[in-house]
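Sharing a structure below in structure tokens format, with a few things to ask.
Every protein chain but one is kept in place in this view of the complex.
On to chain A.
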Amino acid sequence: MVLVLAIGDLHIPHRAPDLPAKFKSMLVPGKIQHIICTGNLCIKEVHDYLKSLCPSLHITRGEYDEDARYPETKTLTIGQFKLGLCHGHQVVPWGDLDSLAMLQRQLDVDILVSGHTHQFKAYKHEAGVVINPGSATGAYSSITYDVNPSFVLMDIDGLRVVVYVYELIDGEVKVDKIDFKKTATATTHSAH
């Protein structure tokens, strides 16, 4: 059972002053094994904060990030799952699931985590799952109106991943969960 926090688009301090207090009290160090962050933190302080929650921190670059050294995409393997990470402003049209599916095929991952639209999404398609954790601070987005602060916690257990989405709606934290199962067929590459 591996807990992975998917979080991003905080836009501190450009669009939001801080994480919502209720989220802060839930995110305590030592509980999470990995953090994957879609980007747009934007400052070092936020990076340090996330690092304090969990040393295994993976970030991709958002277009407002202060640190230009974050990679455009990242892939990592957690348990039986291959995860891909990308902020999403590079994938046009923004938020288009078919285009994101293409990126997923390109990165050859089971789960693609991307952001930019500030809207939570968990979408299963032929090649795998696309997850958008939304904006953890509910930051303004030109794409989405009425953004609720949200983040995602994935519980990876063998071939199964349970995706918990935490959303702050009208001052209350609401949790929803979605189950995904991966088929055990190994992907074979044929080299010609």
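We adopt the following convention: contacts are C-beta pairs under 8 Å (C-beta built on N, C-alpha and C of every residue); 3 or more make two chains touch, one makes a residue touch a chain; residues count from 1.
As a convention for this text, contacts and distances are computed from a predicted model.
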| item | value |
| --- | --- |
| Chain excluded from display, named as in UniProt, from "Vacuolar protein sorting-associated protein 35", "Palmitoyltransferase", "Regulator of G protein signaling 11" or "Origin recognition complex subunit 4" | "Vacuolar protein sorting-associated protein 35" |
| Contact partner of the left-out chain, one of A:L3, A:M26 or A:I43 | A:I43 |
| Interface residues of chain A (partner: the chain not displayed) | 11-18, 21, 43-45, 63-64, 89-90, 92-94, 98-99, 101-102, 105-106, 108, 126-127, 139-140, 142-143, 145, 187, 189-192 |
